[in-house]
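Heads up: the structure comes next, in structure tokens.
Apart from one protein chain that is not included, each protein chain of the complex appears where it belongs.
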Amino acid sequence: MRAEANVAVSYSYFGGKSCFITALPDHEIGHAAARAVRQYGVDTSFIQFIDHGRLGLYFVETGANQRPGRVIYDRDHSTIFLLAADQYPFAEAFADAQALHVTGITPALSESAAAATLKAVKIARDKGMQVSCDLNFRAKLWRWRPGTAPKALARETMHRILPMVDLLIANESDAEDVLGLSAGTSQTADGKVDHAGYTSVAQAICERYPNIRRVAFTLRESISATHNNWSAMLYDAHSGNTFFAPWDQDGLNPYEIRQIVDRVGAGDSFGAGLLYAMYIAFPHDLAKAIGFATAASCLAHSVCGDFNLNTFAEVEQLRQGNASGRVQR
Amino acid sequence: MRAEANVAVSYSYFGGKSCFITALPDHEIGHAAARAVRQYGVDTSFIQFIDHGRLGLYFVETGANQRPGRVIYDRDHSTIFLLAADQYPFAEAFADAQALHVTGITPALSESAAAATLKAVKIARDKGMQVSCDLNFRAKLWRWRPGTAPKALARETMHRILPMVDLLIANESDAEDVLGLSAGTSQTADGKVDHAGYTSVAQAICERYPNIRRVAFTLRESISATHNNWSAMLYDAHSGNTFFAPWDQDGLNPYEIRQIVDRVGAGDSFGAGLLYAMYIAFPHDLAKAIGFATAASCLAHSVCGDFNLNTFAEVEQLRQGNASGRVQR
Amino acid sequence: MRAEANVAVSYSYFGGKSCFITALPDHEIGHAAARAVRQYGVDTSFIQFIDHGRLGLYFVETGANQRPGRVIYDRDHSTIFLLAADQYPFAEAFADAQALHVTGITPALSESAAAATLKAVKIARDKGMQVSCDLNFRAKLWRWRPGTAPKALARETMHRILPMVDLLIANESDAEDVLGLSAGTSQTADGKVDHAGYTSVAQAICERYPNIRRVAFTLRESISATHNNWSAMLYDAHSGNTFFAPWDQDGLNPYEIRQIVDRVGAGDSFGAGLLYAMYIAFPHDLAKAIGFATAASCLAHSVCGDFNLNTFAEVEQLRQGNASGRVQR
Amino acid sequence: MRAEANVAVSYSYFGGKSCFITALPDHEIGHAAARAVRQYGVDTSFIQFIDHGRLGLYFVETGANQRPGRVIYDRDHSTIFLLAADQYPFAEAFADAQALHVTGITPALSESAAAATLKAVKIARDKGMQVSCDLNFRAKLWRWRPGTAPKALARETMHRILPMVDLLIANESDAEDVLGLSAGTSQTADGKVDHAGYTSVAQAICERYPNIRRVAFTLRESISATHNNWSAMLYDAHSGNTFFAPWDQDGLNPYEIRQIVDRVGAGDSFGAGLLYAMYIAFPHDLAKAIGFATAASCLAHSVCGDFNLNTFAEVEQLRQGNASGRVQR
Amino acid sequence: MRAEANVAVSYSYFGGKSCFITALPDHEIGHAAARAVRQYGVDTSFIQFIDHGRLGLYFVETGANQRPGRVIYDRDHSTIFLLAADQYPFAEAFADAQALHVTGITPALSESAAAATLKAVKIARDKGMQVSCDLNFRAKLWRWRPGTAPKALARETMHRILPMVDLLIANESDAEDVLGLSAGTSQTADGKVDHAGYTSVAQAICERYPNIRRVAFTLRESISATHNNWSAMLYDAHSGNTFFAPWDQDGLNPYEIRQIVDRVGAGDSFGAGLLYAMYIAFPHDLAKAIGFATAASCLAHSVCGDFNLNTFAEVEQLRQGNASGRVQR
Partner (left out) sequence: MRAEANVAVSYSYFGGKSCFITALPDHEIGHAAARAVRQYGVDTSFIQFIDHGRLGLYFVETGANQRPGRVIYDRDHSTIFLLAADQYPFAEAFADAQALHVTGITPALSESAAAATLKAVKIARDKGMQVSCDLNFRAKLWRWRPGTAPKALARETMHRILPMVDLLIANESDAEDVLGLSAGTSQTADGKVDHAGYTSVAQAICERYPNIRRVAFTLRESISATHNNWSAMLYDAHSGNTFFAPWDQDGLNPYEIRQIVDRVGAGDSFGAGLLYAMYIAFPHDLAKAIGFATAASCLAHSVCGDFNLNTFAEVEQLRQGNASGRVQR
């Protein structure tokens, strides 16, 4: 549950209380992985250390300019891939919990990982916890049912999870890949993001899954591997309102990130920022919430490593408009 | 006197003769610090090695994009912080000297460091040396008098030093922070630097301190932590003229530095360039002098480390208009 | 024959069959150099290991922004510098070969290296092989005849080689430096590349050397050391047609490379791409050929090291228009 | 309380429950220091983050062969140096605690640090906790009372702490430096460790401080900076027995550590091993306890960094006699 | 077939002609692995690149002194683990081959890898090739048949392979682990290697498998993780002679390797040295052959990485007695 590790760490780093439930191999490297998360204050007491299975790995080549980055996944037969749903202590781990966050990475690994994700969501739902889900579609994963294409397998699997979700997070292409819902041309004729299109997609999602009350989209424009523009939107089904960020007097004004340091984990940093904003910092102000999540994930592009080591104060400074990067001394 | 070390090294690297007067702890690391300066030809024979006090340190986190760099100072109780004014051999060190350069960093450290700076300036003034001063205001320093805010302490202290200064150097915010003189809105309505505003500030400074004959401002536009635009201006009180650089047929045309490598020390490289240009290379041509200083400090953003390791010829190449960065082979 | 090593490696990495003929010192480092090439499948069986002479070296300082990169050559008295023309096994090495590629780097080193290059070209020509030549003028080389300026020596030497060449490759300044043929102002009044000017130069070359049937130019705009725009053109003497790349519905639309990772070897990657496209991939489509070469060399700017480790598929993806750099996962 | 950090981490790594009480500056590096400890499971909830004072530092040069290692301390004016005794939440932190461990490093820093150490020991004593103390004399510290020599200051200060200590740990020279109790010649005429001498010193300590029920000595023979022989002894006042380790059929047979990787922290690893053995693993077997502590600290010499990252099982393997270092695969 | 890669590289580095047959994943890292071998001249044209399965990995922690090194294998589900015996082009690959070398690592991975090894050996045997086998027992592998212990599985599997082997290589414990044949106490009462014991084991092997004509043992004494003594023996069934190395006027005098740089791959370097000596360098002199193999593997302990980058001349220098390590300049 790599993605969830990033979310748990960032949530804790902002000041929240998080717990990371996963399975790791019971050897030196597995324990080192747990420590990497624990140092940021994440509760690791429910991590299962098991004596078979591998540590899931992936290899990243960072891109630059016109040359794309690449990921080679090496997660098959990992401990998460292998562990059965009933071997996770969900009930015990959820004893005092208010919310559960899952992503589309875990059920993409194996049938048992999909079952475990589904089980976790069910238990959380039954306990009345808030459930958030980041679609996080990866075309190179979702290989666990021979004969079924990745997108089809993702759709079928997520379709069982989504009826129990309160908040859905997706990027600009996930909705089409997983749900078959397209914003049409993602950009209007003059190259701008098509606000109306994404709102329509969000509305369609909420109609299909009435339990989903809010939908958030990250909107990435890839100018090159090192230069992305970054913005996001949040749709609230109850009020029918849509909030875009970053928003200034001229409307949506995406963050230009011209020197990407490391973009792996940016989506997770958005999720962590959104959850912290909605649950803790700005529970009654959706505009601020999406602003915080967008600023958090913008800053994550400027920090090495998968964990978003930006504090609440640092994110707030950007959300409130200070993007000058001037040295503080 | 870290800042002055950078100035002394760059001045020597251009071909000038410089001497660095400071105090360092008498242990291996203190001596290594002296060697770092000496290798560039700076005279280190007046450095005081003392057996109490620490080596002043600071920790820098380099920023990127919207994420600012940060400095954590760790200079309290350093040898410079501690050494009393009368323990520096100023008189002996100034025997053959024509000029003294001080900055606002040293008097910001402690009361005794402020006294030592003042004493050095007095002795230099009495000997008829040229005295230059870089305001270099750091809000995280100037903590040495409990109950007095940093800006207030800086103003009071610098007010005793400035009446003995010939050339004042400041950045776009120092004048307001330390002298309370603002260029009004620093930019005109169309986003350009406000030439007239900075000229007014310079004039006001020269009226307040009639000994100050020239005022130089570096003008940094922070687009992001990795992208700054860079220009500067020099005001000559005698003629009333103002010179901006870089200047081409369209007027002021700041250097766009889109991939900052290391901006720490850029201000010092400007000072070194200006002093070398005014004292040695272009003593009778203020336009060239400010052009040289601006080009020198522009290039300093593209070199790792605090020392500006650009030669006179390299700076001249840029000052004369070659900014293409084409490989030389 | 460093340059040729880069070409041989990239050609082999695309899927072609290449052989690298050179001389190396018969010690550990010489053999390590051969291995560096052999790992990419280049035939190294004709490399001469000799017991006198050095390994040619050069030192590169990477530039940034306004600060140019610099090369210090240290290739004098190297094994290639020393070995006589008749000590290379050209006849044997060309037994099954269809094409020979030479560059202006080798004859620039020494009189015997020039003689060896000439001899290789003659033997290849006599065997009916295709001969390509990259002018690759380096002002810091061509020092081997005291009293003759580098440009003059290059012109004289290359003038003996060019009558046996089929395909000539040059960058935007080589033609003027080596052949005295200028595109006039290299840019038109509105700052665009002067298409007509380069076509005229290519025509003039083909008139002077009727054996040259095709001329390719790389066109680099140096905005700064880290930001170059990159395009190229190919002139076909037979048809009189000129092809520019990258070409879209608006005409020539150079690749903007805003974060150059390592530009050393970019010219060689263009040569390898052009040869592979013309000999193997697109032998009947000159527009695709120049498109492939330009895309290949564009990507080479985003990879560390002199070897262009971009595959055929990766180059094709860019040539066909995908420059977004989006992570593939 | 650097030393205590090492002890807390190793104790936790063995499987015990430890808490680290200290003061750190409330900035990024201070928090990173806390995380370094927290990742190993140490409870960091009582660490005080304060807004004045520095992070204590030290600089280590690793020695080799005849060249000794060197330490330059830079701990003056650190947060521990500054914080007053009544600002530590000892009472709250000791609520569920069974034991307290202190070392001679902390009281060596400043008068207030000495007072804080004394206060902690008093509170622990009053609560009936076990109190252990590692003398850990450092001649370069203990400078906080001008006019009093380090050894004298250490003696005076420790003399106030020792009457409340149950278990005393020292190295082969601490006892003489701090307590004035010498083992006479530390080696017998034939170059062996003088068992009887150390037993006498231990007895003398227990007579002087009747509360001290056990005394442990580490016995280091420095053949060179990279080659040390390592053994230890434990004296039990109640039984009058002395236990040496490592002990085999021939008696004391010190570990030969011929390729020291990093010996900083070895003393702390001994303390952690001894406490874990006496409190948890072998509470009724002093021979095993000293064996475990000696093996733990032996292995600490073969691991980079101050933390002893050897597990209980790894230490046991050595304690039980497997010192072959054979690869496990 | 990692182990075989090391053997193939070293054999080629000595000057022999080798080919490496294996399966690798058809992605960037798989191809990079092939290049790592190809650079040393090994024929890689029979490597199978397949589109499922992982690259086998392992993680090594280097030991020091009393702390052992550790290996965590991560080879399950790798391409070699997965590929079926009939998917390897053995017949084609053996067309011009005189000898085949296999090790116990490959059949330890999976049932299909065991089958592939067996098939390769059979084909080689049928063609009249020399077959050598290194037992290379790894207790952490051989997990592919649940319910059968590693040693039992190794015995059963190797028992099917060994009847087709000419030359058997093993280390001091393999014979007991895999074949159940023990040298009794491996050392005599005075701590010397028991020559007679190993000879008896070799004889027993040759009796059990009459096709095995020669047996070689490496004899490692682990003083510590960084200090091993190293020797070897070769038994010739035909003559009944046993040869030990290194051998001087006092008999067996093992190489003392007191500062091991990297011992992973030492066994493979022994195999490569023995095969090169027996097939190429000293086909009629078994004493020299074992001497060469022992010297080669001794030197492999002093080179970083798994490949033994020592040349024939370098090994010969040691075999002939120059072990002084004096700088050659």
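Remarks
Letters are used for the chains, namely A, B, C, D and E, taken in the order the chains are written, and counting of residues starts over at 1 for each.
Please note the rule applied: contacts are C-beta pairs under 8 Å (C-beta built on N, C-alpha and C of every residue); 3 or more make two chains touch, one makes a residue touch a chain.
Given the structure is predicted, the values throughout are model-derived calculations rather than measurements.
Shown as candidates are D:Q48, D:T148, D:Q203 or D:S224; the residue that touches the absent chain is D:S224.
In the complete complex, the hidden chain is touched by one of D:G69, D:G197 or D:G305, namely D:G69. Only one of the listed residues, E:H52, E:H159 or E:R258, touches the absent chain: E:R258.
Touching the omitted chain from subunit E are residues 255-261, 298-299, 301-303, 310, 314, 318, 323-329. In the full complex, subunit C makes contact with the omitted chain through residues 27-29, 54-55, 57, 59, 61, 70, 72, 74, 76-77. In the full complex, the hidden chain is touched by subunit B at residues 35-36, 38-41.
Everything below uses one rule, namely that only the chains that are shown with their structure count from here on.
Equivalent interface to A-B within the set B-D, A-C or A-D: A-C (over half of contact pairs identical by residue number).
Taking each chain's centre as the mean of its C-alpha atoms, subunit C lies 45 Å from subunit E. Note on chain placement: the centre of subunit A and the centre of subunit E lie 48 Å apart, centres being C-alpha means. Counting partners per residue, subunit D has no residue that reaches two or more other chains. Chain contacts here follow an irregular pattern that is not a line, a ring, a star or a complete set.
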